[in-house]
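All protein chains of the complex are present and in place, except for one that has been dropped.
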Amino acid sequence: MIKLLAKRSSSAILVLLGVTIIVFFLVQLVPGDPARAILGNGATDQAVQSLRQQLGLNDPLVAQYMHYLGGLLTGDLGNSVNLGKPVADVIVPRLGNTLILTVAALVISVGLGVPLGLIAARYQYSIFDRLAMALSLAGASLPVYWAALAAIAVFSLALNWFPTGGMYNARMPGGTPDLLNHLILPATIAALVPLAVIARLTRSVVIDTLNQDYIRVLRASGVSEKSILWKHAGRNVLPPVVGIVGLQVGYLLGGVIFVEVVFHWPGLGQQLYTSITAHDLPIIQAGILFIALMFVVINLLTDLAVAFLDPRGEVAS
Amino acid sequence: MHPYDALIRVENLRKEYTVKSMFGTSAKSFVAVEDASFHISRGETWGLIGESGSGKTTIGRMLLSLVEPTSGTILFDGNDISKLDRSYQRQMRRRTQMVFQDSGSAFNPRRPVGEQIAFGLLQYDLCTRREARGKVLDLLDRVGLADMHYDRYAHEFSGGQKQRLGIARALASRPDFIVLDEPTAALDVSVQAQILNLLKDLQQERHLTLMLITHNLALVEFMCDRAAVLNHGVLVEAGSVDDMFQAPQSDLTRKLLDAVLEPEISAAA
Amino acid sequence: MTDMLLEIKNLKTHFHTDGGIVKAVDGVDLEIPRGGILGVVGESGSGKSVTGLSVMGLLGSRRARNAGGQILFKGRDLLTFNDRQLQKLRGSEIGMVFQGALSGLDPSFSVGSQLMEVIRRHQKVNATQARKIAMESLELVAMPDPERKIRSLPHELSGGQRQRVLIAMALSCNPELLIADEPTTALDATVQKQIVDLLVDINRARGTAILMVTHDFGVVARMCRTVAVMRYGKVVEKGTVQEVLENPQHPYTQALMNAVPRLHLTAAERAVPRPERRLFELTKNLPATPVQREEAYAPL
Amino acid sequence: MSAEIIANQTQQATQVPPAPKPPGELSGEPAPAAAASPARQPSRKRLALRAFARDKAAVVALVVLLLAVGGAILAPLLTSYDPYAGDSSRRLAPLFTPGHWLGLDGQGRDIWSRLLYGGRYSLTVAFVPVLCVFPIALALGLFAGATKSRLGGIAMRVLDAVFAFPIVLLALALAAVFGGGLGNVMMAIGITLLPYMTRVAYNATVQEIGKEYIEAARVAGATNAQLLFKQLMPNVVSPLVVYATSTMGLMIVTASGLSFLGVGITPPTPDWGVMTSDGSQVLLEGYAHVATIPGFAVLVVALAFNLLGDGIRDALDPHKQTS
Partner (left out) sequence: MSSSKRLGKRSARYSALGLVAALALTACGGGSGSNASANNTLVIGIESEPDILDPQGGGGWVTYRISHQMFDGLVAEDLSKPSSEAAVTDLAPGLATSWDISPDGLTYTFHLRQGVKFHDGTEFNAEAVDYNIRRMWDKSAPQYNARAAGNTTFVWQHLSAVDVLDNATIKLTLDQPFSPLLRLMAQGGSGSTGIISPTALKQYGDAIADHPVGTGPFKFEERVRGERVSMVRNDDYWGGAPKLDRVVFKPIPDASARVASIRSGETDIIAVPTPDSVSGLQSDGFEMVDATPPHVWFFSANMKEEPMKNLKVRQAISYAIDRKSLATDILKDTALPAYQVQAPANTGYLQSTDPEYPYDPDKAKQLLAEAGYPNGFTTTIETSVDGSGQMIPVPMAEFIKQNLEKVGITVNIKTYEWISYISHFNAGLEPGVGMAQMSWGMSTPYWLSIETNSSLIAPNGPNAGYYQNADLEGVIAQAVAATDEDTANKYWEQANQMATADLPMIPIVNDKSPYILSKRVKNFVLPSEEWYDLTKVELGS
């Protein structure tokens, strides 16, 4: 296990290094001059030049990258161009908010998607199965922002069940219950696509599992269908399903951008979106880096979890 | 026996698989074949007996240069196959063939089987492209398949037919030596009988040297002149089949003989 | 015939496939007395496995249909049982062992927990008692070091040991009938013999009747008392092992017998040089079958 | 009791015997009859088409896509309205307005007309990036998977790093870099797609290369190039085609998301994504049809691409091509 951890971690670090390179050079391609963006309309050429000097924008790219990497390693993400404060101060609270949304969406998509897939597999070819799979196929093709707006129209405006957005009541921020109240709708919308995918994949994994020899042995031993489905199949589909769920987190992190924009959820996605539009390169770099980092870490954890859950212990591709 | 009668001579063959750790240190190794020496004479069928995981398939693959030995030499027709130059290597490839346990997976699922059999002919310029089809049809006919099978795909054949296809392909390049890796393990007895009979007939017709890899002693008794028993990568016994089966020298051989269930009423029932 | 434990009468099991109805079992009659061992021999597609699964009600496919007949177990027709009754029956009164021992155990649960789940499903016992019964079952199948093995996960056991666990599981509730569907296929020869002998021992010690589904006449000869030879969903010949093996009547049976390679050929046989020795030639000895038997193209 | 012969041999000739069961199969259900009938073998293409035609969902999907393509091509014949010219005094007219059965959008343009013409852009966005990336992904995946070379390994590592970015995020970043517009969006989508398609090709290659037929071909004397192009490629292309097809739907959705975020295709292009994102501005004001109609079109076409992908997978699977 420790060996596996070491092996996976070191390859994850390699991936992360690649990520920093991509992030760095991607941001270089963004058009416009950050220095001018900071100084505004009236700035003179001279002022722009001196700020460029100050920001190190005139150094060769490789030097800038090494400088950037060095900063990263010492925990220095640089200063936001527009916000006049360290990037970490901006990113970290946003990251927390995005995590809340992502985790909630994950809980919903797994909590509904896996049982849906299990039941659909159990009653393969039934009306329920066909309906659930058709819906989940459609769900995976849904434009998220459209669904978000439609959900606001129905659940916030028509039914008045949930607030239309934000994280807390602005008039009187009310702690956890207030947060949950604001969380349900966006988390559900963010969960839709992964839920659909998880349900579909779970179904096929379960069907595979139910065709295994040992399931037949259990049947022949008179073990109840309930135990076969929920205990034996359930336990054995765990590793592949965890793998599937891990992958879905990536989609979630992407889809969350739309949800954050429509529900004005103050998360990383929204920050990133505004920073991309506001040309705040250090924030963009850090934001993308953090999302990639989360993704890589989640993949790593998924890999380890799959290996851990696999009864044979060490087997994991 | 004179050494030049041996088509294949193997000396101190060894295969070790290493599992490298991340940083190339602390390698774990697993010995699949340990210090095997034997020879296979021209025209004979040589049996290699072993239970699952004993390393018998690895030996077969080393003989065909599909797996590189860790150490030891393999002489084919007197030449060390690891030292052959390109064109001889090609010759060696042509002259050695293999029939797999499951020919179904040994055929490309997305190409017609006839084309795949023709490949061996064309590859070694044994005929022109125009003649190829006819030659393959001859081969198919010889192994008991019909012309119409040429354009079909592997999954459309039954187990026995797939084995016939595998044999046809092995024959295409006019080899001298064929490794038969459990060629009938997955077949019904009646089909197995046909395949075994076919192999025998072909051997006589074409003066083939065969190596039969199996765990079934009865097959060895039926097919082979000489054989060896492999136990966890080590050759524990070798010699003529009649001698070996009548007076087994090793425990494993005895155990294997004892385990054969004959369709005769014995005291047990 | 009332002392028969299992009587299968004119059983018909059909599969409704895209290509039409496949009559996998087509009017089969079989019977096993209490404590008896019946071998059902046949090649792929003969319907022997489907017969065993029909008894268990385990066809499990939407396409499988019962098309007639009776399966009388202790006088009760199993074909009339509902799912719940069948579940109760399986494992307690009829046990089953399949081929493919390597994949027959749930890889995620320990041997003990799987045994105990079956035991507690059918017997009103607490965990300690169940564990005791599980231990006994493992001892019954001569599992080496059962104390340790009961805690093992399946992948920690060898193939033969796994097959023993499966047999222990099938026998844990002391069923009167054990259906063994090619239990030794894919095992090494030495292990195969051990398992076969084990089944015979259990039959003697406990009086458990066995329905042995196999393609191997060697296995039949070793353990069975009566044998039925199946082909294309029908029983072509049946009788005591002695009768059938020593004097097969049906040409198919004869052909099959001939096709089995044997050791220790007689001196006369051995006098034939190896290249001239021939195994059975199907086309000569069998009446031509309608179509689709692949081997119709055999040139022999 | 003497051994009895039970079978009536003559009866055998009149019935269809069960097909031989593959050894080891435990399902209790006989495999479909292996085709060994002496009938003349239809061509591969015919078989694939026949298998495809049996898949009702895929056929419906194909019809839907053909309708969409047809509608896009024949748009001038199916509507008399200019998709770009609107009557601002009648903007946001509802469904079934006389002369405009799908209503008018925020500029007073006919939605039906924009939907038809919009197919030209949306389908292009779905199709072109996938088409362009296909050969690159195939070559890269084959190369990295088959040669196990250092270079291939590095290429896959780099792609691994790209994998760490969620699709939408990467597309968003790239679109922001390139700027909006049809061409740039397609470029962004193509680049985003590359690692995914390459991974599919790579995985298929690695999987296939471990199969026995590759070894068998080597025994038969195949050179490396022959192994790569003759043996591996057809088996790698099929899953890649399937993946590419299913992906096209997702790409329309992604492109529409970019439009919503303002970095996608530029209005007034009647792209469905642009229309959906335009319409979503008035979704909450009681003009739901403006966003919902093109959104539905995106959904249906994405769905159709998915089902078509499934259908193609089955049709290309030799095991399902029974005559």
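Residue numbering begins at 1 within each chain, and the chains themselves are lettered A, B, C and D in the order written.
Criterion: contacts are C-beta pairs under 8 Å (C-beta built on N, C-alpha and C of every residue); 3 or more make two chains touch, one makes a residue touch a chain.
This structure is a prediction, so every number in the text was calculated from the model and none was measured.
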So one chain is hidden, and I want to know which residue out of A:Ala104, A:Ala121, A:Leu142 or A:Val241 touches that hidden chain in the complete assembly.
A:Ala104
Contact residue for the chain not shown (choose from A:Ile257, A:Ile276 or A:Leu293):
A:Ile276
Where chain A meets the chain that is not shown, the residues are 30-33, 36-45, 47, 51, 82-85, 90, 93-94, 96-97, 99-100, 103-104, 107, 149, 152-153, 156-157, 160, 163-176, 178-180, 227, 231, 235, 261-267, 270-271, 274, 276-279
If you put the missing chain back, which residues of chain D would it touch?
84-86, 88-89, 91-92, 106-108, 176, 179-181, 262-263, 266-268, 278, 280-287
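We adopt the following convention: only the chains that are shown with their structure count from here on.
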Connectivity without chain A (remaining chains kept where they are)
one piece
Innermost chain, taking as reference the mean of every protein Cα atom displayed:
D
Chain whose average C-alpha position is farthest from chain C's own
A
B-D or A-D, whichever has more C-beta pairs in contact
A-D
In angstrom, rounded to a whole number, how far apart do the mean CA points of chain C and chain D lie?
46
Centroid from C-alpha atoms only, then distance chain A to chain D, rounded to Å. What do you get?
24
Suppose each chain is reduced to the average of its Cα coordinates; what separation in Å results between chain A and chain B?
53
If I count partner chains per residue in chain D, which residues reach a count of at least 2?
20, 22-24, 26-27, 34, 36
Two or more partner chains touched - positions in chain A:
213, 216
Under the touch definition given earlier, write down the residues of chain B that touch chain C in their complex.
45, 51-52, 141-142, 144-146, 157-161, 188-194, 196-198, 200, 203-204, 215-219, 221-225, 242, 245, 255-266, 268-269
In the complex, chain D residues that touch chain A:
26-27, 157-158, 160-169, 172-174, 176-177, 179, 249-250, 253, 256-257, 260-262, 273, 276-277, 280, 283-284, 288, 291-292, 295, 298-299, 302-303, 306-307
Where on chain C does chain A make contact in their complex?
56, 58, 60, 62, 87-92, 95-96, 98, 100, 103-109, 114, 117-118, 121-122, 153-155, 166, 169-170
